[in-house]
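Notes to accompany the following structure.
Excluded from the complex is one protein chain; the other protein chains are retained at their positions.
Note that the chains are named A, B and C in the order they appear, and that numbering of residues resets to 1 at the start of each chain.
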Amino acid sequence: MPDPFTPLPAHKFSFGLWTVGNRGRDPFGDVVRPALPPTEAVALLGEVGAWGVNLHDNDLVPIDASPSERDRIVKDFKTACERNAIVVPMATVNLFYDPVFRDGAFTSNDPRVRAYAVQKTLKAMDLGAELGATIFVLWGGREGTETDACRRPDEAVKRLREAVNYLCQYSIDRRYGFRFALEAKPNEPRGDIYMATTGNYLGFIPTLDHPDMVGVNPEVAHEQMAGLNFLHAVAQAWEAGKLFHIDLNDQVSGRYDQDFRFGSANPKSAFWLVKFLEDVRYDGPRHFDAHAYRTEDYDGVRDFARGCMRTYLILKERAQRWNADAEIRELLREAGSNQPLPSRETLLAQSFDRAAIAARGLAYERLDQLTMEVLLGAR
Amino acid sequence: MPDPFTPLPAHKFSFGLWTVGNRGRDPFGDVVRPALPPTEAVALLGEVGAWGVNLHDNDLVPIDASPSERDRIVKDFKTACERNAIVVPMATVNLFYDPVFRDGAFTSNDPRVRAYAVQKTLKAMDLGAELGATIFVLWGGREGTETDACRRPDEAVKRLREAVNYLCQYSIDRRYGFRFALEAKPNEPRGDIYMATTGNYLGFIPTLDHPDMVGVNPEVAHEQMAGLNFLHAVAQAWEAGKLFHIDLNDQVSGRYDQDFRFGSANPKSAFWLVKFLEDVRYDGPRHFDAHAYRTEDYDGVRDFARGCMRTYLILKERAQRWNADAEIRELLREAGSNQPLPSRETLLAQSFDRAAIAARGLAYERLDQLTMEVLLGAR
Amino acid sequence: MPDPFTPLPAHKFSFGLWTVGNRGRDPFGDVVRPALPPTEAVALLGEVGAWGVNLHDNDLVPIDASPSERDRIVKDFKTACERNAIVVPMATVNLFYDPVFRDGAFTSNDPRVRAYAVQKTLKAMDLGAELGATIFVLWGGREGTETDACRRPDEAVKRLREAVNYLCQYSIDRRYGFRFALEAKPNEPRGDIYMATTGNYLGFIPTLDHPDMVGVNPEVAHEQMAGLNFLHAVAQAWEAGKLFHIDLNDQVSGRYDQDFRFGSANPKSAFWLVKFLEDVRYDGPRHFDAHAYRTEDYDGVRDFARGCMRTYLILKERAQRWNADAEIRELLREAGSNQPLPSRETLLAQSFDRAAIAARGLAYERLDQLTMEVLLGAR
Partner (left out) sequence: MPDPFTPLPAHKFSFGLWTVGNRGRDPFGDVVRPALPPTEAVALLGEVGAWGVNLHDNDLVPIDASPSERDRIVKDFKTACERNAIVVPMATVNLFYDPVFRDGAFTSNDPRVRAYAVQKTLKAMDLGAELGATIFVLWGGREGTETDACRRPDEAVKRLREAVNYLCQYSIDRRYGFRFALEAKPNEPRGDIYMATTGNYLGFIPTLDHPDMVGVNPEVAHEQMAGLNFLHAVAQAWEAGKLFHIDLNDQVSGRYDQDFRFGSANPKSAFWLVKFLEDVRYDGPRHFDAHAYRTEDYDGVRDFARGCMRTYLILKERAQRWNADAEIRELLREAGSNQPLPSRETLLAQSFDRAAIAARGLAYERLDQLTMEVLLGAR
């Protein structure tokens, strides 16, 4: 009998080059793993059973590479992808590592930095298109402040809009067909980052020139850093037709950005998330934006990558079991219905027996306990 | 010389009936103050110098009042408002106190609860209109979950939309002219509340039938509970033309809903907020949605209310001083400019000296330290 | 085959009267369940299979009861306990509900309040002793501030010490044999509560007159409100011989006090906790200080109580499986050893190959993924 939790291409599991290639540097410590060349990262991903690889421009091409170096690197990378049957569904741009971006990129006070950031992004779009990516993620990690003295935050919104509009026009003109996915984060590396939550981006998108081209890329860790319910953010994005991409990992609330193995901090919230994505038949990539503990060598990195996918598949199986559970189905049936609101005339004439309605127990403790038992494999 | 920090009608300071009338009940303790009848609350507000009073339907009219009781109460209240020169700029509806709402109102699984919630809101709109309110706030305090087993969150979004559309249509048909202001909160009293942040509502509004009628009512405490930068949320709302109302109070992050006296938990973030509202000439009510400590009698409630307004006015004066400070102005001038992005052709041809750009210090430590000194009255 | 997750007296599962008797009042809503008389609560606990019941003085005896009422109530309660084979392992005192305690009890600025609080506690000790309790919990829920203007915090520590010393002496003189268990909480219902974490109490205890009589009562929710690792606090207390009692429930970090069903917010951290308690053979009560959702009637309260115990027992079984797993055992064996430090002379002469030591992967990703699979019943 084959292992039911084996990753397959149809699962669309992808990893960023920066995830398996993460070297374990942190604010208080040095790198702990040797550099992993992109071609070897792709081989590693093929070995563990992933479907796709994503990248920032500089994960692949050094920021100061000459055009010919760039072309050689890209060629080798495409060969490695083909050899390992790995696709590139998404590309993005690094607008945070170089000191030039220390006060932001698209929202920097310095017009030269804003211009450079847009130019760099256009080139990253060229690269992504060349590699076959159809989703372009924008994470404005440095678009923020340590002190609100430095810039009016409404000004930052305007600058951000100008930049995203510029990028959309470029994609149109070059016929790249990109769908842009905006990724929110509340803080770190800045004291505060503008567009702190997925909701803020959902509010920003309708103000753009081409709102249809732009959606969101919610990340588990980023919403959970602020203690928010990630499922609710994902569901709102999905319902609005804006779930263009998703970043899976795990995170304890109210802390630094941990990017833990998917499901490892809280399997229950991961369960609700997997159940939702499968229930609504989300068919985009399941991208793991996480990295191995600093205690690991590259065998540990393989364990980490396999663990992300395996836990997803276990939770997916648990979700199917949940959906099929007769007692759970009955409890849901009793819980209520989607009947629309009555017409106004009817409604205004209606009288309600509040006490009677309130007296009925809703059996949510039972429902949640059954969920626990399905999740823990005890039912 | 008159006290420069005396509240005046032009400042548009308002308080909810539930704020000065808060009796100090909490999850672990009983009420500590006697009930304050609405007419006396209005007198108290007049005495301390407020301009307006806001209310939930049941702050004024008991949930089971007969039509004639209701009319008498409303009449007395209007008289009290006139006598004390207090206006009613905003009204809202209580969809959280009665046990019938224990699993939500507009998003409840029970269609009877949803219908009752809408009916109750229509009547609250009638009441608000009768009192002259032009802003109608909706805070869906019970629209949430303790377990996501009970309801698909995208279903909740749909129900919420149906309800808000219904209310807008009612306002149009009755020619009430209400502007609806949606108020987000991440949690409490529910484990998680849908539409956790102001950003989520900014994303929800464009999906409504009448998006122009609907904006947001950001509350300091609600964004800060999630550790978010309140100013940034307010600025995004303002920039989108959606800052229809604002709830001022204070809150320590990552805690229960504290509703402290404005500015008392963190005067620095309160300073940035006041400065923004004054800089952009926000001309809506400055509503204090806060309450006195449980240690207080009604003299303490007066101290509390006076303190909210006085701190606002001190911070407003500090903001003027900040704007006028020559050294601050010079630092801001040097910080950058709003020059738009170059044309694509120019941009793609441009080359940037990253190292040179990154070498220049931005003097934000100086700028923030000057801010501290202005704030602390030491400059 | 009997259900392996059925609660038995040997498991020492206890509930507070206030837990199953919780009526669902919260800061924004009224009670949703009718009062549950203590004798009926005991019957409910017997029905669901609990072993013990705990109580605050006023959970059983109203604060204004006459001596004869008090005696009758206590007699009926003892009868009910016997009839339902329920013991009373722990008692405590309510120093938070009555408005007299609005600014604290043992640390109040008012000497009359401090005296009354101690007197009330002595009487609660009499009651606990009469019911056979040997553990006396002290939770100073109101010992705190909203503003540090009101009291020097070192003064509060001194007052707290005076009170606890007083209580210890009373227990000695009356030969009650109580072991006092101090329960920390960071905030709510006060803005900040003194002795915010279990660690603070571990530091306070050695400064008492009778440190041997006093230990701690860590509560899951209270440490997790501050985002702290509960297991670590429990382990430190255990290692110091101070784990006198424990309060089990669940809680999402950075929020109001939720008191959710045990294990329901994060089964992984609950797993580590259960594993630790079982591994060290903790033999005190497993007290569930939680309550049913507000959506429930008393059938739901039963579901809640059964769920707490059932989840504990599932996790206990998972912990046994973890301990017996051959691959996990091998990974732990390889991870290191407890070999003591060498003598100073040897140590100073030693040289270390840092790079070689650091190159070995520690396989913690593998270890944690195996944990996930044991926990989820997928291994």
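The definition used in the following text is that a contact is a pair of C-beta atoms (placed from the backbone, for glycine too) under 8 Å apart; a residue touches a chain by one contact, two chains touch by 3 or more.
Only a predicted model underlies this, so the values are computations on that prediction, with no experimental measurement involved.
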Residue among B:Pro89, B:Gly104 or B:Gly263 that touches the chain left out of view: B:Gly263
Identified contact with the non-displayed chain, of B:Trp51, B:Trp238, B:Phe304 or B:Trp322: B:Phe304
Selected from C:Pro2, C:Pro67 or C:Gly336 as touching the chain missing from the view: C:Gly336
Residues belonging to chain B that touch the chain removed from view: 5, 32, 227, 252-255, 261, 263-268, 292-293, 295-301, 303-304, 306-307, 310-311, 314-315, 318, 358-366, 368-369, 372-373, 375-378
Absent chain, residues of chain C that touch it: 98-100, 102-103, 108-116, 118-119, 122, 146-159, 162-163, 166, 170, 186-187, 192, 194-207, 226-229, 231-233, 235-236, 238-240, 254, 272, 276, 279-280, 328, 335-342, 344, 347-348, 350, 352, 354-355, 357-358, 362, 364, 367-368, 370-371
Where the unshown chain meets chain A, residue by residue: 24-32, 96-99, 101-103, 141-142, 146-147, 150, 187-189, 191, 225, 227, 252-258, 260, 264, 293-295
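Just so we're on the same page, only the chains that are shown with their structure count from here on.
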Self-contact between copies chain A and chain C, residue sets same or different by half: same
Longest centre-to-centre distance from chain B, chain (CA-based): C
Where chain A and chain C are represented by their mean Cα positions, the distance between them in whole Å: 37
Whole-Å separation of chain centres (CA-atom averages), chain A against chain B: 31
Two or more partner chains touched - positions in chain A: 227, 254, 358, 362, 364, 368
